[in-house]
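What follows is a short report on a single structure.
Only one protein chain is missing from this complex, and each of the others stays in its spot.
And then subunit A:
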């Protein structure tokens, strides 16, 4: 009580008693930061060490001898499939899968959100309800039916198959994001554009899309992370030539022949995680902003 009174009476004083809880707050935050950064730290330092140092038991220390050889090995020498190609071709597979999958599911989600809010039809609530429901179906349940469908379509074991699966599975989420965002978008703008003579798609890309930046960022990050990190669909539906990097990494780490090259494994894991990290670092601040903003200022 007295402390508080003195703060109010003497706010310009530099040795404010408020700084005590501040210090505590920072201490806790720093502790959490260390807690979360420690695994990353271990991965990074061990990926630039020769294997002998790790086998010597010095997991936590900085490398005595710095080397990029494990990274290079993980990238293009390690034995994963039949040939010793490293992670490189699988990284490319993941890119070829994730870019179209994210683009298509985001565009379709935006169109769904547009129709479900601005071109309402009888039963639109049921359609939306069913799409929402799709978000909660566990992956495992749909594995066998999906395999059948991919087989019927003749795209089993291909990257196209994986793209299709990820688009369909992501659609529930992307639709949810865009529908909620467009729900707050003023309908009078759409009506004004209709009177002005703009077509369905013109209204979409001239009026709605330019105001959709934040939600596009949210959706792209969400989809990119999920599709890139997916293991189950990748392991179930990819043939030897369509394997995404998550599955390849698993094969690298679990290969039973020879010595375990931990430094190469760490480097490989870092390589696999790099794209999502970059996406977060580049677009992360828009992510939070997008989650917070609903309405369009006009």
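We take it that a residue touches a chain if its C-beta (ideal position, glycine included) is under 8 Å from a C-beta of that chain, and two chains touch if they have at least 3 such contacts; residues count from 1.
Rule of thumb we're sticking to: contacts and distances are computed from a predicted model.
Asks: One chain isn't displayed here; going by UniProt, is it "Cytochrome bc1 complex cytochrome b subunit", "Sugar ABC transporter ATP-binding protein", "Iron-sulfur cluster assembly scaffold protein" or "Acetolactate synthase"?
Replies: "Sugar ABC transporter ATP-binding protein"
Asks: Check each of A:22, A:148, A:191 or A:285 against the chain that is not shown and name the one that touches it.
Replies: A:191
Asks: Of the residues A:207, A:227, A:242 or A:267, I need the one that contacts the missing chain.
Replies: Final answer for the missing-chain contact: A:207.
Asks: Quickly run down the residues of subunit A that touch the omitted chain.
Replies: Against the left-out chain, subunit A lists 186, 188-189, 191-198, 202, 206-207, 210-211, 296-298.
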